[in-house]
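Right, I'll just put the structure down here and ask away after.
Missing here is one protein chain; the remaining ones are kept as they sit in the complex.
So that you can tell them apart, the chains are marked A, B, C and D in the order they are listed, and the count of residues begins at 1 in each.
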Amino acid sequence: APNSGTGTGSPAAAPATGGTVHVLAKADFSHLDPVRGFDGGVNNFYRLIYRGLTMFGAGPGAEGTKIVPDLATDTGTPSDGGKTWTFTLKDNLFFEDGTPITSEAVKFGFSRTFDPEAGIGSPYGKLLLDAPKDYQGPYLDGDLDTIETPDDKTVVFHLKKPFADFPSALALANFTPFPKGTGAGAAFDTKPIASGPYKVASHQRGSSLKLVRNPQWKPETDSVRAAKPDAFEWTFGLDPATIDERMLAGQGTDADAIGPSIQAATVARVQQPQIKQRTLSGLNGCTTYMSLNTTKKPLDDVRVRQAINHAINKDTVVAGMGGSALAAKGTSIQPPTIAGRVDYDPYPYNVEQARKLLAEAGLADGFSLTLDTRPDPKMAAVAVAIQDALKQVKIDLKINNIDTSTFYEVIGTPAQQHDAAVTGWCPDWASGATFLPPLFDGRNITAKGNANLAQIDDKAINERIDEIAAMTDVNEANAAYGELDKEVMKQAPIVPLAYEKLILVVGSNIAGAYQSSSFSGGIDLISVGLAKPTK
Amino acid sequence: MTVAAHSQQVAGAPATSGRRVAGALLHDKAAVLSSAFLALIVLMAICAPLISLITGHGPNDFDTAAVDTDLGGVPHGPLGGISAQHLLGVEPQNGRDILARIAYGARVSLVIALAATALTTLLGVVLGLLAGFYQGWADQVICRVMDFLMAFPALIFMIAILSSLPQGNRPVLLVVVISVFGWPYLARVVRGQTMTLVNREFVEAARASGASTGALVFKEILPNLRSSLIVMTTLAVPGYVGTEAGLSFLGVGVVPPTPSWGQMIASSVGWYAVDPMYFAIPGTFLFLTVLSLTVLGDRLRAAFDSGEAA
Amino acid sequence: MARYLAGRAAGVVLILFLVCLFTFIIFFTLSPDPAVMICGKTCTPERIDQIRDVLGLDEPFLAQFSGFLAGIFAGRDYGAGANLVHCAAPCLGYSFQTNQSVWDMVVERLPVSATVAIGAAVLWLFLGIVAGLLSAVKEGTWWDRTAMGLALGGSSIPNYVLALALQYVLVVELQVLPFPQAVPFSDGPALWFQSYLMPWLVLATGYACLYARLTRANVIDTLAENFMRTARSKGLSPALTMRRHALRPALTPIATIFGMDFAALLGGALITETVFGLNGVGKMAADSIAKNDQPVIMAVTLLAAFFVVIGNVVVDLVYTRLDPRVRITAR
Amino acid sequence: MSKLLVVEDLNVTFPTTRGPVDVVKDVSFTVGRDETVGIVGESGSGKSMTSLAIMGLLPEGATTRGSIRLDGAEVLGASARELRRLRGDRMSMIFQDPLSSLNPYYTVGLQIEELYRAHRGGSRAAAREVGLPDPERRARHYPHQFSGGQRQRIMIAMALVCSPSLLIADEPTTALDVTVQAQILRLLADLRGQSGMGMVFITHDLAVISSIATRVLVMRRGEQVEYGTAEQVFAEPRHDYTRMLLDSIPRIDDPLDEVSA
Partner (left out) sequence: MTLLRAKDLTKRFVARGPLGAKAGFTAVDRVCFDVRLGETLAVVGESGSGKSTTARMIAKLLEPSEGTLEFEGEDVTHAKGAALARFRGNVQVVFQDPFSSLNPRHTVERILMAPLVYQGIAPNGSRRAHAKELMERVGLNPDHSLRYPVQFSGGQAQRIGIARALAVNPKLVICDEAVSALDVSVQAQVIELLRRLQRESGFSYVFIAHDLAVVRQIAQRVAVMSEGRIVELGTTGQVFDDPQDEYTRTLLAAIPRIDPEWERRRRERA
């Protein structure tokens, strides 16, 4: 094997042009149509074939969460106090089939998010744009008037209310432009029209996907995507343990491969220096937490919630998630990758304090709680660790396993939800705007699909959320969210348990690999490449 | 004197043949060892709290000191953390004592597996015999029910049913569900062999002797199915231990942290390269249990068979 | 005979209908709402309603059920206006998750499952019967003890453990095989064979153990029959004596089990396919259950049920062929 | 000319929980070519075991002592391969219990055919000669479809199909009516004359023995109580048991003593 064993350098080294990067994956992407798919993994992939007005930057750490222009010349000009946004397109932009990318295409792409069948990705289009109430997308209702296209290069968005983070929202792949009239039904799921550096060459659902260069993509129009390899090849449907074995062995084309995070059982095996040097590690940008249903007794008492916060030993929780290599102790609501986040620990592990608080609440003799969780080994381990910890303060925690396919439905339905649930939250982009409001705005509590699991409806918090949303300065808003985090935690509606980490082993020939904070810590696909491409 | 005569009459056939069989088994080393092992497991299950008391480790007590949390939670020390502290080592990640979990797990696993085996065997044998014996509409009805149960997506059903039912007594529920969907497999085999045996002359002879249907089926035909039954039932035990584990894995089995052998084996899967003992220990217990059951079944059969010519 | 077959065919249809009906009822009453899953994390009740409407989940039970049945026999239309698609019979609908035609998905994946099932079946029949036969003939010898000990051990090891252990030993440590990957036959028979070898081995092990023990037990019983003495008195070769006279009576119960096992496997080997990343029906079932993709679940359910029911019919027919004494009473 | 079959001091022992049981004790006799030795005796006296010992087909667990030579070659303790070559071809046996001795899974045609195929030669007409009507059609039937006597004739046909030099017939005609029995006995006598077949003939019908056997062996409780020419045994029996046996023969000309109402 040409590239196995002796590494040709660190994953961070600059990649050369050419070759095929292989990706080993558990499951296929849900959708190739960007208006439908919406998760860290697929968004990362969309950047290879699709371009939007703006995008997340390329680079490790904060670089990766910065909003930069893509098809647009800049990140947009707000007017009308942030209610109207104007963007100008670069020159020389083409789709895979040679049609130029115009403002009309941008508008068409955006309006697709309103299609009742297709628009199942992010909700931001409908949340933000000032569209007619019953607009059903371009296929059913035709053009959308609230996006103006005064000329081929200019596009103007009219929002419902001021939204400072609009360029961030536009970085989501849901708003990918497409030639007008294309993509009805599920056309793009099978045959997408690429605007990025690669296009789909073949796709066998559930087993493989191959991307090759898109000749219509002009590198000079794109300052972010390195696009070094000539091709990408995904293998789907692999067992996690098998992926780990393959990545460790790194035989044949696996030397040119990248994969998902390793499992806890593999951590001990990546400690050898040869493997360690091709290992990346970092946070996935999410928070794993236990919500406490504030509508249930005795959790309606803030002292009880605080006591629980104090009583849980987060070290054992971390151990359950795979140890310090795969998780860090959670303290605040927002994970460390969020801009403006303040590092603080309101409820350090303190059983005495917990007992005291419970005694104050008149519950020194304990009570029993039911915890909803998934039968996923990691979640089960966390649940058991919590159970073990709460035993010390005489809280009898009953674990209620809910099948993975129903878990979110059950906990998102206040009528069915129990006292507590172990779950997690990842922001859509790295700011409090997509973290705190969905989880703690009392007005968001719905009868179904509820995200405010604590069901906390605090007037002060709600008002503060509105105030921050109205801020036009993104940095100021982010700082405010950092403070709001503290305010919310005073109420202790949740127990932040851990910030999950990823450990990525890459092939020995992989170069230019770093974890992107915008894509749940996955390797940024637009920058990765091979150190020595073989032909 | 009268008492003795009386007892001899009441005890009837089983007394002497029972004594004979017991005598034969006592002289058989393999049978004695198997019985001893099974007794040990049962004792372990019953005395699980005592074991925890002696070793000082409950089945759910974490011992993060026994594992290396920086290395994904592998147990400290060789052989999966076997030490004077933890006689059979500890689980990776959380350091729970394997001995305690094996002992407590025996309760769940063996109760579920043995009860499910007993129930499926009972249902399978009775219904299979009846279907094979009657071959008329009774056969039709039983066969269609079997077809339905076998064709039914049991797994989906279990997930749907079990996850929407209250926690209640999970093991009982599991046994019932496993048995309801499990018996047709055995029943079809029994039915097939019964169809062959029904036409044998000794069955006709028994019929002429005035045997009722029940007697024909259970006294004359059943003993001739023994060989297949022993194999299928002994092998059903590990199968059901696995089923319980699988269901637990899907979140519809026993609720964590309750240990069961199947779950231990299932969760050891990922650790096979780093901590093989994690699999080897529950695996060995399961293997030895099945081996003991099989050996005992074989020997029992041989002892009953031998007649005068043992 | 013709009447018997007609009766059985009616039975098959009835069972399949019942399976459909019950599965549908489970989904309708007990199972989670797929709309919520599709809706994702920032979800509003309106969106859920909208999705339910698009997927037709808001219709009453009978409408949904009859729509499903009609689709199978006559095809059906989905969506409206520009989004309208016609799904030709046999239509099993479209995946909620990927929008693919479920029929196409099944057709695409069935060959993989069939390859896995057929290869494994050949292997386990061969291994199980040969080992069982040898053990029966050499009853009580070290060979018998070893083989039967192994058979017990084999049946105590769960599939997934065996799969990973085998992979560790053969691929990682000894490097005699590549990591498994579903390679189509057109890529070269050698590669194809290599890629399926481990799944075959893993699947075959459990069954082979059961079959070996059953074969052994039944052959031992048969060997004690008087007609075996006759066969021996004929001076036939031992192979022929065994194959013809001992094996057939011993194998009739095994034929029953084999029919059931094989039919069930055609409906997908859930664990093995998942562990080895084979894109078969079993993996499709596992994925669809995890994602609550109801049209796909319905399809795999129906497919598995179909195989099982047909398998049972075949078993019954074969049984009356295998045992002449049964034939006279079979209507 | 050497004898076809020489049995010397044959012993057959079965282990039981009450210690070993000798079911055949020191039995010796010889069969020449073109000769029939009849074995008669008490039920359970070891006749079948003696014949099974010659064929090397004793049930598992049985042990033998003594010597059995076929054409001078030792059969007791011969290798499995050696025995296989002999069986069916050089020596064959008609078993006592025809139904359980026929494989219920195969047509009788196949069961006869396979023997013929295994050794070649012989006469396939045997099936016809045993007097089964419509042999072509009946060959496609299974054992359970035949009457007791028909099964017995199938067994006979099977044993004769390869023209063995030694035929052991264990009560071959018990289920046959006297006309068929006479036909079969004639057939056997013809074969003996034509091919010089030696025969061991076990039966309880002393009249049959007297007409077919050249020498007679009388057994009781595993022991051989008398051995001599047919004429000597029937006309001048030496042992009390033999006399008793001959005295017990029911007589066709003895009418039923009227006792019942």
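Throughout what follows, contacts are C-beta pairs under 8 Å (C-beta built on N, C-alpha and C of every residue); 3 or more make two chains touch, one makes a residue touch a chain.
What you see is a predicted model; the values in this text were computed from it and never measured.
Engineer: Among D:92, D:150 or D:224, which one touches the chain that has been omitted from the display?
Structural biologist: That would be D:150, which touches the missing chain.
Engineer: By the contact definition given up top, give the residues of chain B that touch the hidden chain.
Structural biologist: Listed in rising order, the touching residues are 8-9, 12-13, 17, 200-202, 204-212, 215, 219-220, 223-224, 226, 305, 307-309.
Engineer: Can you list where chain D touches the absent chain?
Structural biologist: Residues in contact with the chain left out: 14, 18, 40-45, 47-49, 59, 96-100, 141, 145-150, 152-153, 170-171, 174-182, 185, 204-208, 210-211, 231, 234-237, 243-246, 248-252, 254-256, 259-261.
Quick note on the criterion: only the chains that are shown with their structure count from here on.
Engineer: Any chance you could check whether A-B or C-D wins on number of contacting C-beta pairs?
Structural biologist: A-B
Engineer: Could you pull out the chain whose C-alpha mean position is farthest off from that of chain C?
Structural biologist: Max centre-to-centre separation from chain C belongs to D.
Engineer: Averaging the CA atoms per chain, pick out the one whose centre lands closest to the mean of every protein CA shown.
Structural biologist: Centre-most chain by C-alpha means: C.
Engineer: Between chain C and chain D, what distance separates the C-alpha centroids? Give it in angstrom.
Structural biologist: One centre to the other, that is 53 Å.
Engineer: Give, as an integer number of Å, the spacing between the C-alpha centres of chain C and chain A.
Structural biologist: Whole-Å distance between the two chain centres: 38.
Engineer: At least two partner chains per residue is the criterion; list those residues in chain D.
Structural biologist: 144 - these are the residues of chain D that touch more than one other chain.
Engineer: Spell out, as numbers or ranges, the residues of chain C touching 2 or more other chains.
Structural biologist: In chain C, 31, 164, 168, 172, 289, 323, 325 touch at least two other chains.
Engineer: Quick one: in the complex, what on chain C touches chain A?
Structural biologist: Chain C residues touching chain A: 31-33, 36-45, 47-48, 50-51, 53-54, 79, 81-83, 85, 94, 97-100, 105, 108-109, 164, 167-168, 171-172, 175, 178-182, 274-279, 283-284, 287, 289-292.
Engineer: Under the stated contact criterion, what part of chain B meets chain A in this complex?
Structural biologist: Per the stated touch rule, the residues are 60-62, 64, 67-74, 92-95, 159, 163, 167, 248-252, 255-257, 267, 269-271, 273-275.
Engineer: Quick one: which bits of chain C touch chain D in the complex? Just the residue numbers, please.
Structural biologist: Those in contact with chain D are residues 225-227, 229-238, 240, 244-245, 248-249, 322-325.
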